[in-house]
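Of the protein chains in this complex, one is absent; all others appear in place.
Going in written order, the chains are labelled A, B and C, and every chain counts its residues from 1.
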Amino acid sequence: MILQFLAKKKLSRFLGHSFSASYTDSSDDETSPRDKQQKNSKGNGDFCIKNIKQADFGRREIEIAEQEMPALMALRKRAQGEKPLAGAKVVGCTHITAQTAVLMETLSALGAQCRWAACNIYSTQNEVAAALAEGGFSVFAWKGESEDDFWWCIDRCVNVEGWQPNMILDDGGDLTHWIYKKYPSMFKKIKGIVEESVTGVHRLYQLSKAGKLCVPAMNVNDSVTKQKFDNLYCCRESILDGLKRTTDVMFGGKQVVVCGYGEVGKGCCAALKAMGSIVYVTEIDPICALQACMDGFRLVKLNEVIRQVDIVITCTGNKNVVVREHLDRMKNGCIVCNMGHSNTEIDVASLRTPELTWERVRSQVDHVIWPDGKRIVLLAEGRLLNLSCSTVPTFVLSITATTQALALIELYNAPEGRYKQDVYLLPKKMDEYVASLHLPTFDAHLTELTDEQAKYLGLNKNGPFKPNYYRYADVPFNPCLLHHDFIL
Amino acid sequence: MILQFLAKKKLSRFLGHSFSASYTDSSDDETSPRDKQQKNSKGNGDFCIKNIKQADFGRREIEIAEQEMPALMALRKRAQGEKPLAGAKVVGCTHITAQTAVLMETLSALGAQCRWAACNIYSTQNEVAAALAEGGFSVFAWKGESEDDFWWCIDRCVNVEGWQPNMILDDGGDLTHWIYKKYPSMFKKIKGIVEESVTGVHRLYQLSKAGKLCVPAMNVNDSVTKQKFDNLYCCRESILDGLKRTTDVMFGGKQVVVCGYGEVGKGCCAALKAMGSIVYVTEIDPICALQACMDGFRLVKLNEVIRQVDIVITCTGNKNVVVREHLDRMKNGCIVCNMGHSNTEIDVASLRTPELTWERVRSQVDHVIWPDGKRIVLLAEGRLLNLSCSTVPTFVLSITATTQALALIELYNAPEGRYKQDVYLLPKKMDEYVASLHLPTFDAHLTELTDEQAKYLGLNKNGPFKPNYYRYADVPFNPCLLHHDFIL
Amino acid sequence: MILQFLAKKKLSRFLGHSFSASYTDSSDDETSPRDKQQKNSKGNGDFCIKNIKQADFGRREIEIAEQEMPALMALRKRAQGEKPLAGAKVVGCTHITAQTAVLMETLSALGAQCRWAACNIYSTQNEVAAALAEGGFSVFAWKGESEDDFWWCIDRCVNVEGWQPNMILDDGGDLTHWIYKKYPSMFKKIKGIVEESVTGVHRLYQLSKAGKLCVPAMNVNDSVTKQKFDNLYCCRESILDGLKRTTDVMFGGKQVVVCGYGEVGKGCCAALKAMGSIVYVTEIDPICALQACMDGFRLVKLNEVIRQVDIVITCTGNKNVVVREHLDRMKNGCIVCNMGHSNTEIDVASLRTPELTWERVRSQVDHVIWPDGKRIVLLAEGRLLNLSCSTVPTFVLSITATTQALALIELYNAPEGRYKQDVYLLPKKMDEYVASLHLPTFDAHLTELTDEQAKYLGLNKNGPFKPNYYRYADVPFNPCLLHHDFIL
Partner (left out) sequence: MILQFLAKKKLSRFLGHSFSASYTDSSDDETSPRDKQQKNSKGNGDFCIKNIKQADFGRREIEIAEQEMPALMALRKRAQGEKPLAGAKVVGCTHITAQTAVLMETLSALGAQCRWAACNIYSTQNEVAAALAEGGFSVFAWKGESEDDFWWCIDRCVNVEGWQPNMILDDGGDLTHWIYKKYPSMFKKIKGIVEESVTGVHRLYQLSKAGKLCVPAMNVNDSVTKQKFDNLYCCRESILDGLKRTTDVMFGGKQVVVCGYGEVGKGCCAALKAMGSIVYVTEIDPICALQACMDGFRLVKLNEVIRQVDIVITCTGNKNVVVREHLDRMKNGCIVCNMGHSNTEIDVASLRTPELTWERVRSQVDHVIWPDGKRIVLLAEGRLLNLSCSTVPTFVLSITATTQALALIELYNAPEGRYKQDVYLLPKKMDEYVASLHLPTFDAHLTELTDEQAKYLGLNKNGPFKPNYYRYADVPFNPCLLHHDFIL
């Protein structure tokens, strides 16, 4: 059940990625990879992928991705001498794309051994998997796995004679779940879990609450840098992109209501305002509401403007934000879409009634037609617009991958006792380090503190630069929680 | 020594306030208030102010301020029935202005008794003090106190027969300091300290670190709402205002470098970019640096652009950010000013050398002239531009005052054990409440969660609405620290 | 030769349109329409199209377009009683799309008879042509005409027994050219030409200069409303759309140089600045250059920034703005594209040399690879990005079509002597009328002058509202040229 939900969610994310990769896909034959016996050019057969012959093509994809992920390449160079992951045995379960390959080859360059499965049954780029297998990685993944294949691949990563993982890199929590269920004793040797997704992080916090988390876990999803890029900066661009690609709508003069003024909502509002739309905001949190006011948006209840708006965008992470009653009152041609964290924000199910006609007018675009002829334009059936109908820039993926690599290094090298059996946010210093590795992309030049200035501010010259109560925190200030040395 | 510094700092803030109030000032005679015996119309003489006859004029000032502080007025109404401050004896030390008077009369309406002194020797509005005295408040303050007067007034608030404070409201820490020094035993009955200023908060953390803090203290300065308004939103407007009032400079096409991209820097950059300036940013923190890049600013070292810019603005809170070497390289007519937290950001002392000529061309504006005729336009002698040369909107003061009132209520009513002898940030729920009280000003309508939605999100319908790791926090997530009931 | 150029230009425009229409295209058989004998359901066979059976599908397309072209629908209603085109025989040569069909049916509703050919050999929507033929229009056009077909179709529109056109609606000048060449005597009965394209207008001015223009012509291309929408507002959105669809580039933090700061450049710069790019501008005209400065852009020569920028955009209408020397100096991964009026702005020919490798990585996207591995990303081979790689919103097409309709009405109804054998811009009052017909789309409410105000301003209450020297004009003020009555 949960798997189904995840598969759906990840599928749409994959569809996003595939915009850039689709022209490279090729489906050769119908035999299941599980029934084939393949070896790479060095005679190694410890993998299971679609077609090892696609390796060259996959290599080219990886090389192009390397150009756009300078931070990982820098990390390779900077940390290679000391091999901070020497001895690490990483089992991973993520989307298998060119960007992931750059991450895996970086981990390898830093000393780690890796075994990898896909976290989604549709998202594997077969050529990339081939290139990884050719390069000696034990990859178990292909595009179009069955549910049985999915768990089989994960099991093949974990259940190996003479090799036991000591680090987990997970995206969605399925790999972690599998080990908990099948091989709980493995956790004795595991030094930590790095988890990227909202869902996986949620599961970890639940484990922690229940007292069942038996190793430290790093919540990569909520790192400052990742959040800012996944949400504010990325959504600022993808809301425009997603709407244009699906509807060709002109933004100028359009009336838009954005539900929710968190980072995602802020990005959407800023972009649409800049393009000449008139934007209304709804909020439940008075602090975010006041920010919306100060940023120049009318704060309304949805009902106040639902009759007049041309576009409705949900960014709340909540459920049933737009319900049938709202949809009934929208005007002809109104576009409805979701940029939030779940696919429940728009009550799409309520539109599956006999008196309404659905007409698929384009990929990801449905007209829902009322008996009086009114048409509502529903995008991506209420799933995430930015993942379904636009693409995720490599730059954003680079930030995530770099954060994952650093989290692995931190957990693997942390002295005894630094991390307990709990879920941790990334130390701010590591967040700052991820950011610093991405500055050269912008030819940006950081200023260094003088000794005198550092002393005046009571800061280490190398950071971290902000107190942990910077901006959002309502726990007592406790500096002890903040400062400790960091491996790089 | 510290007092000197504070007096200077506060003086400039007062100058800001006085923009709106200066036409109401009148200096009647030269007798020291300490030598006069005055009584109000009810025969009460427990106060010491300039001239009780100015009460009517002060009352009008207070009434005008009430119109612009709807949140406090709402608080009066909402909480008046239950009188949450019944029994509270508040001793306060703040600027004494019409806005403060609205706060004091609110505290009184909620059940508190108040005695009050000024936190600055120049900032008292005499008419307002008169109106307060006429209304029965024990106020000890006038414009133009000597240092001896200053401490005498504070002492008169605290040292009373038959009355002992149980709450402290401080701005700068001088009142707290005085009680620590003179009447330490008073702390037995004191339930808590509410402190507003950066300096005062710093002193409290030092006390806490040294294990000498003997009551809970609330750091009002770092509440989300106050920070956003004092910094981002207020500076977005005051940077333009301060520059215009002093130099009449046209912003369009000007090249500007802003040192520091925290909230203050973000506000300055956004405003100047919007007015058509070309803005460069310097930063030491890579996360803020990356934000500057994504927001469209070239990130540079100061030396890279110092020769070409028309305006230099410091927003770092650091010292010696702009030094003589930079000033020597600036072009003729370059404007230099400071929006940061200290008056040390620009090394003004380095300009006090014989070869440079200073010419005061307008209030707060100096031309510093090099031997070759080059002129640098230095504003407010390097002190805070927005406090010296622009005004603080009442709306911002309203947010601060409301936060202070709520902090007093919270500390006074907190059950045994909720707060220990430490410095606390405002519970997020109170921050949210302050925000909600200010929404009607914008005719803003908040959306309420349905029961179903609240359950789905795992939130209380009345907030708080954000996890405590929202955006900036690097401590382990611990929900226990977050939720507790709140009096209002 | 000219035809070739036009076909190329128009092809790319068509490709833009087809984004929205491509899912409706179907190619049935290979027989040339010229070899088929088809009749509509009423037995009429005076047309030549691909397949009359597609009429129903085309009708649905037209109905959807009608919803988005409220101005033409309003014009139908408002002017229908008096039929201002009664007796008009309009021969037209434009793209044949659903939007054009709405125009043609409007002209018909206003009293005109119409015969129509396509102005481009690829741009006809066959289903729409079928719907028009079924509705009784004499349409001669299909997708994929040969050059011979192209002229044959035009000739079939013009050369009819017992029917002679008295109005020409042209897009590109080919129809006008054909009549000049083959049937010059027809001009005796022709009351005027309405021309939409830059190229066609240019040809008309040349005819006028040479003294060979024998009827009045209306330059619809340069109407204020059309210009603003085709250029500023449309490009503000399409630059982002075109770049995203082709390259998925993240705009935040990117350095961009925009060559030319006319309306197109202004739109591009505003959009990219709003998305967080750092934008440089080049200009030849000091007035536009000063505007760029005041709008916050560094004005540079291309050479100053060519090494550092991530994106180069040409918007000049000039030739060889970006030449091989610039391309040689760009950094790896630099994106190069053209938003200007010609395909000569980038010297693409200079890249067709043996040492450079071209790699087509996606539709409309080429990597040009230097011997050292440097890749330049060239979009649309230097043709117009917004027409090749994004779409034109129906709203923009609606403005053009409405303007064309009004121009026809004006020329057809103008009293003797109002227009001579010259090229005219649309009377401002008509421009204002086009604008007013589009205001309801935005639920926008215009204010009306009171009688007293109109008198005070010396204006007619119904406009025109601006003197003819408003903003850009350097001819003596001559009010006589301005005011005359207008038919609607």
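Criterion: contacts are C-beta pairs under 8 Å (C-beta built on N, C-alpha and C of every residue); 3 or more make two chains touch, one makes a residue touch a chain.
All figures in this text were calculated on a predicted structure; none of them were measured in a lab.
Enquirer: For the chain left out of this view, which of B:R245, B:R298 or B:K466 touches it?
Expert: B:R245
Enquirer: Please identify which residue in A:D295, A:D347, A:D422 or A:D443 touches the non-displayed chain.
Expert: Touches the omitted chain: A:D295.
Enquirer: Considering the complete complex, identify which of A:S138, A:S277 or A:Q364 is in touch with the unshown chain.
Expert: A:S277
Enquirer: If you put the missing chain back, which residues of chain C would it touch?
Expert: These residues of chain C touch the chain that is not shown: 205, 209, 219, 222, 224-225, 227-229, 233, 263, 282-294, 298-302, 304, 317-321, 344, 422-428, 431-433, 435-436, 438-439, 442, 444-450, 452-453, 456-457, 463-466, 468-479, 481-482.
Enquirer: Across the whole complex, list the residues on chain A that are touched by the chain not included here.
Expert: 252-253, 273, 275-278, 293-298
Enquirer: May I ask you to list the residues on chain B that touch the chain which is not drawn?
Expert: Touch with the absent chain occurs at residues 19-20, 23, 67-68, 233-234, 236-237, 240-241, 244-245, 248-253, 255, 270-271, 274-276, 308, 332-333, 361-362, 390-391, 393-396, 441-444.
Everything below uses one rule, namely that only the chains that are shown with their structure count from here on.
Enquirer: For the homomeric pair chain A and chain C, should the interface be classed as same or different, according to whether the shared residue numbers exceed half of all numbers used?
Expert: same
Enquirer: Looking at CA centres, what chain is most distant from chain C?
Expert: Taking each chain's C-alpha mean as its centre, the farthest from chain C is B.
Enquirer: Can you compute the centre-to-centre distance for chain A and chain C, using the mean CA position of each chain? Integer Å is fine.
Expert: Going by mean C-alpha positions, chain A sits 42 Å from chain C.
Enquirer: What's the distance between the Cα centroids of chain B and chain C, rounded to whole Å?
Expert: That gives a centre separation of 57 Å.
Enquirer: Identify all positions of chain B at which a residue touches two or more other chains, and write them in rising order.
Expert: 293-294, 298
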